[in-house]
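A single protein chain has been removed from this complex, and every other one stays in its place.
In this document, chain identifiers A and B correspond to the written order of the chains, with residue numbering beginning at 1 in each.
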Amino acid sequence: MYNLIGAGLIVIGAGFGLGQIGGKAMEGIARQPEAAGKIQTAMIIVAALLEGLAFGALILGK
Amino acid sequence: METLINDFSPGLFAVQTILLLLLIFLMVKFAWKPILGSITEREEGIQDALDAAEKAKREMANLQADNERLLQEARLERETMIKEARELKTKMIAEAEADAQAQAHKMIEQAQAAIEGEKKAAMAELKTHVAGLSLEIAEKVVRKELSNKDKQLELVETMLGEATLN
Partner (left out) sequence: MKIFQQSFKFFALIVLVFLSTTIYAYSSNEDGGEIDTREEVDAYISHHLQDSHDFALFSYTNDEGERKHFGFPLPVILWSSNGLVTFMSSEFHHNDDGDVIVEKNGSKFAKIHSKIYELEAGAEAVDFDEEHHATNAARVLDFSITKSVVGILVIGLLMFFWFVRLAKQYKKKQIPTGFGRVLEPLVLYVRDEISRPNIGEKHYRKFTGYLLTVFFFIWLLNMVGLTPLGFNVTGQIAVTASLAIFTLIIYAFSGNKDFWMHILWMPGVPILIRPILAVIELVGTFIIKPFSLLVRLFANITAGHTVIMALIAIMFVMKDTLGVAGATGLSFILSVLIMFIEVLVAFLQAYIFTMLSALFIGMAVAEHDHGHDVEHETADVEDVRGDFI
């Protein structure tokens, strides 16, 4: 039960973070469309790092 | 975490490590090295070819510029030559004209001088002739005078009239 609540909290946090990353990346791309490739790569890396953190927390709590 | 550790199989880990090590070794030796080597070689070849083409293009441009320059020079030279020839022509014509004029002038002068001379000679001859005639007339007149006065006058008049006609 408690770990389900924990998992929910993790997903909320991770979702918020991913939204931030994606949103800011979109803004960046809209501002400088010629840098889209670089922004995308950086975005994927940061998203992957965040994902690692979230999965780590989920698995530790399981 | 507990299930994670429980699911971890040390045997599979060992087998995977050995197989992956083997795979990396074999792939690097027999696949990636030749592939990447060939690709790099090809890329360098393409780059060289591009560089050579660029160089050839530049040389071509230089050559063309040279040709253009030479052509320009030739054109200029031709123009000066034509100009010179034209000038020479006009000069020659002018000179010929001047020469001819001078010649003509000279000839006219000579002719005039000759005419003058002839005239003078003729005049002199005429004078002598007239003088002789006058003397003759005078002689005759004198002779007639001595015989007939009227006749003398008449004679003089006749003579003079003749002389004028002459």
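In this section, a residue touches a chain if its C-beta (ideal position, glycine included) is under 8 Å from a C-beta of that chain, and two chains touch if they have at least 3 such contacts.
Only a predicted model underlies this, so the values are computations on that prediction, with no experimental measurement involved.
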Answer key for B:Val28, B:Ala53 or B:Leu135 versus the chain not shown reads B:Val28
Where chain A meets the left-out chain, the residues are 41, 44-45, 48-49, 51-53, 55-56, 58-59
Residue positions on chain B contacting the omitted chain are 4, 7-17, 19-20, 22-24, 26-28, 30-36, 38-39, 42, 45
